[in-house]
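One protein chain omitted, others in place.
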Amino acid sequence: MTQKAAITAQKIIKAFGQGAAALRALDDVSVDIATGEFFTLLGPSGCGKTTLLRLIAGFEMPTAGKILIDGADVTEMPPNRRPVNTVFQSYALFPHLTVAENIGFGLKMQGRPKAEIAATTAEMLALVKLEAMAERKTSQLSGGQQQRVALARALAPRPKVLLLDEPLSALDLKLRKEMQVELKRLQLETGITFVFVTHDQEEALTMSDRIAVMSAGRIQQVGAPRDIYTRPVNRFVASFIGETNFLPVTATPQGARLSTGDVIAAEGEGSVLIVRPEQLRLGPAGVGAGLAATVTGVVYFGTDIHVNLELSDGTALTARVPSPVDGGADFTTGQPVAVTFQPGAARLIRE
Amino acid sequence: MAERRFEVSRLPGFASVAIAVFVLLYLPILTLVVFSFNSGPSVAVWEGWSLHWYADAWNNEAVKGATARSLIIATCASAIATTVATMAALGTTRRAAFGGQTFIYVVINQPLMVPEIVTAVALLILFGVVKQATGYQGLGYLILAHAAFCTPFAYLPIRARLEGMDLSLETAATDLYANPWQTFRHVTLPLLAPGIAAGAMLAFVISLDDVVITEFVKSGGQDTLPTYMLGQMRRAITPEVNAISTALLGLTVILLTLFFILTRKKN
Partner (left out) sequence: MSPAEQSQRRKSSRNGWLLSAPALSLLFLAASGPLLIVLVYSFLTPGQYGNVIWEFSLDGWVGILFTRDIFDGTMNLADAHLTIFWRSVKLSLMTTALTFALGFPTAWFIATRPPAQRAMWLFLITIPFWTNLLIRTFAINEVIRNEGLMNTVLISLGLISEPIRLINTDTAVFIGMAYVYLPLMVLPLFAAIDRFDMKLLEAGYDLYASRLQVLRHVILPIVKPGIIAGSILVFVPSLGAYVTPRVLGGGKNMMIGNFIELQFGQGRNWPLGAALSMALLLIVMAALLIYVRASTKGSNPHG
């Protein structure tokens, strides 16, 4: 990374509780988030992603380790003095203030002149397209509008970094898609570094410049969405993002040997072979190369069909193939097929 | 044909008992109110409408004095109780549990658990000693005693409001550069205000209503309205007592209605 880091977390440990009952929410986490990037913390609930966000915001203090914002150590700085703002999962809009007062709150607390507050508030209202709602109470807004107010409020003080804690989880699917586009637009327009927390892998893949996949208080892998999907480093990342077939293998000089005896050329190293269902090709049995398999079930998904397969030694596999044009089933249960891979689709990972 | 269905929640006779209870509950109170307007001297034989018992009460120097004392004590006591209760509620909610929290909770709510007569006797003894030692005989003792037993009534609604308040609002304020004082001033206090008002109202009503502790703590000539009325019991009852009761009742109903309006919009 040639750019300067907006946020650096160094060897962060965060334990809740004391003694034997202590729970490590974060266990030796180090990460650099570059200025201007859209960075996502992705993981299942309880993986520590929100705790990391709260540490950056200053709502929690680490048990060990350091947090740097723009190179300055802020580990013990209270949240009201950190140049970062948060969009809360529950929005946390002040119910006793109007939309405009909510948006101007941060600037008012900083003691900025009234004229500047008014100008910035107007600018922010325009940015999130809520000019008409300025004098409303927040309780009179829809969920999507409240979301925009929360965004505008956090952006108004022009923070160095914007922290977003699962901000879209309360919205319905359609609104969530709209807001994803909106968020990306705001990030590009403002140029502010976004740190986005989510458990939704699709949201992470479509919006992020880089993703950190977290599990059990540790960062499992950091990389661009494409990297994470195509080159997962371990079983957790491979299974959490997308669907994957896992096949136990033993390494031989020729390649990875399956339990059926077939040998497959694969990149990476380790004892598990992964291959995505959409990378599998099914051909007629006995013609050319391929793994011999039997169809055990066919599930129709509209855009494609999932074919459940069983290798000769009983290992289960799933292939995803395009729906047949005439709508009829291409495969029937019990049918023998030959399974081939797209070149480079199979990878070895460690357990 | 009317739709017939099996009402699962109906239990035989319950509705009749309930209606009877409401009638029995309100009949004496309504009688009390109605006879305060009686033109005759009886609280049981109706002789026609009149407001003269109100006028009598109003012109009665003893009643005037007692009213003034009741209001002064209730105002001061509820102000003190609400202030200390608000601080205590802020100190005991929404922070990491700390040793002694249960202790604080028990001490604050102690007046709700100890029979009034016991507290009354205790204060009689204590203030007796202090009165003798200092020579001070003023209303201070009553205000102090009332403030103490009103504190839990102010504390409970304020605490309830605080616990119902979204902690993330204050987190958001600190995130938006508010220092602790600004957070309290611009977020916590405005959101807590209805709870504080509700607590103050309850404390005021409780102070206004107290008989037992006041009866034991007061010095000579320090009757409040309730102790004055209790004293009147020894004599023949006239509708003047009804008139005073009705006025107090009216004040209570107004304050309670306000209390309900304030606590209802909680979410």
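The letters A and B name the chains in turn, as written, and every chain counts its residues from 1.
Throughout what follows, contacts are C-beta pairs under 8 Å (C-beta built on N, C-alpha and C of every residue); 3 or more make two chains touch, one makes a residue touch a chain.
It should be emphasised that the depicted structure is a prediction, and the values quoted were computed from it without experimental measurement.
Residue B:13 is the one among B:13, B:135 or B:220 that touches the chain missing from this view.
Summary of contacts with the chain left out: across B:99, B:135 or B:220, the touching residue is B:99.
In the complete complex, the residue from B:107, B:193 or B:258 that touches the missing chain is B:107. Mapped onto chain A, the interface with the missing chain covers residues 15, 18, 61-64, 75-76. Seen across the whole complex, the unshown chain contacts chain B at 6, 8-15, 17-22, 24-29, 31-32, 35, 42-45, 80-81, 83-85, 87-88, 90-92, 95-96, 98-101, 104, 107-108, 110-111, 113-126, 128, 144-145, 147-149, 151, 155, 202, 205, 208-209, 211-212, 216, 226, 229-230, 233, 237, 241-242, 245, 248-249, 252-253, 256, 260.
Please note the rule applied: only the chains that are shown with their structure count from here on.
Centre-to-centre separation of chain A and chain B, using mean CA positions: 55 Å.
Looking at the complex, you find that chain A touches chain B at residues 57-59, 78-81, 84-86, 88, 90, 92-96, 105-106, 108-110, 153-154, 157.
If you check the complex, the residues on chain B that touch chain A are 166, 168-169, 171-179, 182-183, 186-187, 190-191.
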